[in-house]
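Down below is the structure, laid out as structure tokens.
Apart from one protein chain that is not included, each protein chain of the complex appears where it belongs.
For chain A:
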Amino acid sequence: MSVAVAAPRRRPFIRITGALPGFGLALGYALSWLGFIVLLPLAALFLRASSAGVEGFAVTLSDPRVQHALLLSFGVSAIAALFATLAGVIIAWALTRYDFPGRRLVDAMVDLPFALPTAVAGIALAALYAPDGLLGAPLARLGWQVVYNPIGIFIALVFIGLPYAVRTVQPLIAEIDRELEEAAATLGAARWQTVFQVLVPPLAPAALTGLALAFARGLGEYGSVIFIAGNLPGVSEIAPLLIVIKLSEFDYTGATVIAVIMLAMAFLMLLVINLIQAWSRRRMGNV
């Protein structure tokens, strides 16, 4: 799987010029696809939620259990996305800049979280980090329990988000010109100065894309989290789980209200990340 990182050139809205055919077809297809697959279901969701009215929203939102679940979902997703991005840049760096035995194998393994059923990942992680697990046991002896609490959610979400971070920055790292490092060195820059002032800053827009993807993915993640989180209401219960619980209690309105709130908040955060990204791209002169 590859993720495009190049910013599409901005074109004036609907002006058919140039030699490339198929503009109408492509745009029509894109819009109808977006309409049927994305917008229509979302519209239905909003319609359903709006039946709750302002009062319904207020009631649902004032429930401490809902408040906690939303806070937990957004908070842990954000922290996990940040961590995954940091780790992802380092992993992408190692995979791109250095040649070592088994590099291709490791490179292929990065994509595994994309392919693995997330429930499998959750069960595996839970088994591994449980107090009697391979990694959990030594941690338990230190007095750290990392499953059945928010830390477990964090572990699962980093696992899920990592490939997004790696794959978005990797092509940019591959493009870094060796001459940039040499130029910095001839100007007297030490190795750490070259890395942090010359090589890493141009990766920022791509890293932000990775961050946004990992965050969005983590927010919606359900399968892996429920096996490792413990799902204690008010402690380690995530918003997507709460939606499922509401649905199983036939509280459709409550479920859609939470969903709409999540959707709105996620959209807002992604918009902000996109704006930061556009700004940082412009700062580099890629208008």
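As a convention for this text, contacts are C-beta pairs under 8 Å (C-beta built on N, C-alpha and C of every residue); 3 or more make two chains touch, one makes a residue touch a chain; residues count from 1.
In this text, contacts and distances are computed from a predicted model.
Asks: Tell me the UniProt protein name of the chain this structure doesn't show, selecting from "NADH dehydrogenase subunit L", "Sulfate transport system ATP-binding protein", "FAD:protein FMN transferase" or "Nitrite/sulfite reductase".
Replies: "Sulfate transport system ATP-binding protein"
Asks: Looking at A:Leu180, A:Leu232 or A:Leu275, which residue reaches the missing chain?
Replies: A:Leu180
Asks: Pick out which of A:Leu27, A:Leu61, A:Ala190 or A:Leu268 touches the chain that's been left out of the picture.
Replies: In the full complex, the listed residue that touches the missing chain is A:Ala190.
Asks: Quick one: which of A:Val59, A:Ala119, A:Val198 or A:Val244 touches the chain that's been left out?
Replies: Touches the omitted chain: A:Val198.
Asks: Against the chain that's been left off, what residues of chain A make contact? List them.
Replies: 177, 179-180, 182-190, 193, 197-198, 201-202, 204, 283-287
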